[in-house]
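Let me begin by handing over the structure; questions about it come next.
Every protein chain of the complex appears in place save one, which is left out.
Coming up: chain A.
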Amino acid sequence: EVTETSKKSIVTFSEIHHFLLSDTIITETQKRISNAFDVFDHESNKTVDVREIGTIIRSLGCFPSEADLHDIIAELEEEEPTGFVRYEKFLPTMTKILLERKFRPITEDLLLQAFEVLDQQKKGHLEPEELTKYLTQEGEPFTQEEMDEMLSAAVDPDKNVILYKDFVSMMTFDDTR
């Protein structure tokens, strides 16, 4: 009996949790989701191509990994995958993600540390080939296109190396539009 009661209160707690978040926040959040969705809803029929889901989620401020996305998409797809995701399914999933603040941003410090790890010789910079090898072969590898895009922003044109400290500060400055 005791177990049942405690189970019950746990369930109720998360309901309260949602209640406590004022309507405005939920509505605002949902409006944001709706707007982001609309940008990719080309046919204006409340569906988006499943391949754009990652972009949409990220545009809302989340930092999921590819593996995370994989899971989310599995949840969003229809029983028989059509290649499209409907808004009715996307909204609740995305609301939950945002309200629960999943996939929080990566701080500048953390990012810098990551680069420093890759810079094993502690040169203070990385060679393009070095970075390319890491990012296209390790972790969740970049495609060549992604790599090229990043390099175009990261490589110092005069010295032909990546001054990662400058790069990180420049990119994070950009965030504050």
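Before moving on, here are some points about what is shown:
We adopt the following convention: contacts are C-beta pairs under 8 Å (C-beta built on N, C-alpha and C of every residue); 3 or more make two chains touch, one makes a residue touch a chain; residues count from 1.
Heads up, the rule we're going with is that contacts and distances are computed from a predicted model.
One chain of the assembly is not displayed; among "Dynein regulatory complex protein 8 isoform X2", "Autophagy protein 5", "Phenylalanine--tRNA ligase beta subunit" or "Serine/threonine-protein phosphatase", its UniProt protein name is "Serine/threonine-protein phosphatase". For the chain left out of this panel, the touching residue among A:Arg32, A:Lys46, A:Lys89 or A:Lys102 is A:Arg32. Within the entire complex, the positions of chain A that touch the omitted partner chain are 31-32, 35-36, 38-40, 43, 54-59, 62-66, 105-106, 110-111, 113-115, 117-118, 120-122, 133-135, 137-142, 146, 149-150, 152-153, 156-157, 166, 170-171, 173-174, 177.
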